[in-house]
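Dropping a structure here in structure tokens format, bear with me for questions.
Note that one protein chain of the assembly has been removed; the remaining protein chains are unaltered in position.
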Amino acid sequence: MRKKAFRPDVDAPEWRGRYAPYDIIKEGTIALVVVAILTVALAVVFSSPDEKAITIKTWSNADPIDFAQTAVSELNGTSGVAGYGAPYNHGGPAQGWGFLSPAKWVGVHIDIHTANDFVLDPLKAQPAQPALTAALARWTSASSTTQSAWANAYGNADAKMTFTNQRVNVPTTSAGPVPVLINDLTMMARSGALDQALVTQNGFYTTNYTKPLLFLSDGSYLANLADKQHLGGDQWGMMNETGSWPGQAWLWLYTFWYQVPPYNTSASGDFLVWGTMMILTAILIFVPFIPGLRSIPRRLKIYRVIWREHYAEHES
Amino acid sequence: MTNTEIERQWTSRLRRGVVAKLPPDKLLPDTQPAYVASWIYVFGVTTMAALAIVIATGCVLALGGPQWWHTTWLGHFVNSLHLWSVEIFFFAMVIHLWGKFSMAAWRGGRSLTWVTGAVTFLVSILTAFTGYVSQTNFDSQWIATQAKDGINSTGGGAFFNVLNLGQMLMWHIVLLPIGAVLLTVLHVVMVRIKGVVPPISESAEVTS
Partner (left out) sequence: MAHGWGFGALVNLDHYGHYVNWHFLSISVSNLVVIVLMVVTFIVALVAPFPGRRSRKRPQ
């Protein structure tokens, strides 16, 4: 037989020493009982969080101006979702680094056209009202240049938006039918009808909340609530839970990168974080094959505490 | 059928192979090497015990459907059991990881045991994530709208839509638990086949 050099970080000597009785089924049963008792105790003592979901209705009632301003940005294509790019639309460049842009390579698979999906189609689904019908007809029959001019005129003035007497008011006269569209959409949202319209566009049954969630994400209401709960991306939010419950401590390294440059300053920060984490994950998986890294346990010497009796017996 | 024909059956070959690789007294041993004598060794089985309770409480939640826990005291209590068993699961699994790293437990042909363990850790994180976005509350709204950016940037978001509750819930209760359990079984079977890794030795004979 050929003798190979022993590599202490790769090889393990065959055990020819003593064996001791070890009841693994009893051990497993004890573990199950202990964990069950601990789980019940923690559930009784601490319960669990359940912050109620927000709706477009709650958002538009709590902050009608933020809702209306977001609606304008969806109509004139300046919102985050409108300019997102893949996988939703071609409105912006997908994230990437150099030539690497997997999102762009995969392309658009979840079609979101914010002006139609978030504003015009829900309004068209409303029961016929003369002013709204006329506004929609005027919008639809206009050229895209005119539509842009109207929407931008409204958007440029919306910093002076007010909400009085249940109406959205913006001081502009060159926005065409846009004031009617935005005001009616806001009324629709405040009634709860927009929540429904955004999910039933594809039929009665749905479990897909892509549209209302994307619309919510473009506004400030959801993000402000999240910030109060310390869930923001720049607050190590990925680790945190609502209230004072413990969260997901195991995500510490995922969220760490979002706190430091260049990750937190780059427009492709998410791509950089995920790329970094994929590399580190591969390193974790392949530790046994990485010289240097696989020597760390032997150098750390924690093993000498674990197996102290073995070493005491065999090295004496 | 002759004896040779019986021996050549797939059934017979599979049984012989399995029994040769993992005979009953190796699958369920009644002794362990004397060096298996530290509390650090209990965290693997503790992780599995926690996983069993996560699955059991998840099954009870499934009885009432995704909204049940918002509307009844019992549903909320079962949700609390599910959440805390998940916390214990990750608590034990990470300590198990620290222990196994400290022991360089991949030695002696045990690399695949390490690899399956690491992959199970990642599948567990993904399972927990799909659970968090299936809560149908504010937390799931926020997590989904945030996580979409990371996943979209990899190109995966086109197929794995975290804003699609139905898809996320089905990954959480069907695909990922099956994956996690299969990986765990594979991991434990490998530990049984190879035995618990011996203490680190600076030098010894290796023959081939």
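Chains here go by letter, A and B, matching the order in which they are written, and residues are numbered from 1 within each.
One rule holds for everything that comes next: a contact is a pair of C-beta atoms (placed from the backbone, for glycine too) under 8 Å apart; a residue touches a chain by one contact, two chains touch by 3 or more.
Just so it is clear, the structure is predicted and the values come from calculations on it, not from any experiment.
> With the full complex in mind, choose from A:A5, A:I25, A:V45 or A:A128 the residue touching the hidden chain.
A:V45
> Have a look at A:M239, A:L272 or A:V287 and name the one touching the chain we're not showing.
A:M239
> When the complex is taken as a whole, what residues of subunit B touch the one chain not shown?
31, 34, 37-40, 42-43, 73, 76, 87, 91, 94-95, 98-99, 138
> What subunit A residues would touch the chain not displayed?
Residues of subunit A in contact with the hidden chain: 18-21, 44-52, 228-230, 235-236, 239-247, 249, 259-260, 302, 305-306.
In the analysis below, only the chains that are shown with their structure count from here on.
> Using mean CA coordinates as chain centres, what's the gap between subunit A and subunit B in Å?
25
> For subunit A, which residues are in contact with subunit B within the complex?
For subunit A paired with subunit B, touching residues are 1-15, 17-25, 27-28, 31-32, 34-36, 38-40, 42-43, 46-54, 84, 86-87, 94-96, 102-103, 105-110, 206-210, 213-214, 216-217, 222, 225-226, 231, 233, 237-238, 241-242, 245-246, 248-251, 268, 270-271, 273-274, 281, 284-289, 294, 296-298, 300, 302-303, 306-307, 309-311.
> Which part of subunit B faces subunit A closely enough to touch in the complex?
So the residues of subunit B touching subunit A come out as 28-38, 40, 42, 45-46, 48-50, 52-53, 57, 69-70, 76-77, 79-81, 83-85, 87-88, 90, 94, 99, 101-104, 106-111, 114-115, 118-119, 122, 125, 128, 132, 135-142, 144-146, 149-155, 157-159, 161, 163-167, 169, 195, 197-208.
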